[in-house]
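Only a single protein chain was left out; the remaining protein chains are all shown in position.
Our next item is chain A:
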Amino acid sequence: MPALNGQVTAPQVTAPDDCLARNEWICGKYLTTRSEILTDAVLQHLELTAVSVLIGLVLAVPLAVAARRWHWAAGPVLGLTTVLYTIPSLAMFSLLLPVYGLSAALVVAGLVLYSLTLLVRNILAGLRAVPEETRQAARGMGYGPIRLLLTVELPLAVPAAMAGLRIATVSAVSLVTVGAIVGYGGLGNLIYAGMNTYFKAQVLTASVLCVIIAIAADLLLLGVQRLLTPWQRGARG
């Protein structure tokens, strides 16, 4: 404590010679002294990712089902999602600026549009891969269209949908960092601030945490997929 107070009143007298002062890439003291801002950034990162991907999923399922049911809808839905996916993230956030202003909603809206693309494509591929015999068998057992969709088609599309969900989540974790341009970038904020002040430890720590979050989210979803599709477990091994 005296050292901290001393630094405020009389700087340069006892300049600490630690990894922070030397601006090293790897710095344990950075972790201990900035644990609070790191936690806040990680939480914001997780929140932005989770909210965007969940909204994307809620929108993607009906769109994919509609594209499956009505053939004329498939072309426009796939075309539009391809166009959205081609637009670079920085431009996407910028195009949404007049609508949302400098807000977290802007980042979420941009990420929803990207997740939507990946999810619609994969869910549609999953629905299309349901064998016709399976569908006919269910109809023969007296399943109506809604029951067929909910209890046969959608569960069978889960593996393809989960593959899309994993890609969408990992991409979203990475794209959240670009949200730093409007101040809502989770760990991206720390990277942006670290760039402006040449703070190596901050940039490296935040970058590594991003990758860890991406890998952890991917593994978590892989676990969820295993739980949701017990019938696939034996087949793979």
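We take it that contacts are C-beta pairs under 8 Å (C-beta built on N, C-alpha and C of every residue); 3 or more make two chains touch, one makes a residue touch a chain; residues count from 1.
To be clear about the criterion, contacts and distances are computed from a predicted model.
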Just go with whichever of "Na(+)/H(+) antiporter subunit D", "His-Xaa-Ser system radical SAM maturase HxsB", "ABC transporter permease" or "DMSO/TMAO reductase YedYZ, molybdopterin-dependent catalytic subunit" UniProt uses as the name of the absent chain. "ABC transporter permease"
Full-complex contact with the absent chain, from A:56, A:164 or A:194: A:194
Just checking the interface: what residues of chain A touch the absent partner chain? 82-83, 86-92, 94-95, 97-98, 167, 170-171, 173-175, 177-178, 180-182, 188, 191-192, 194-195, 198, 200, 203-204, 206-207, 210-211, 214-215, 218
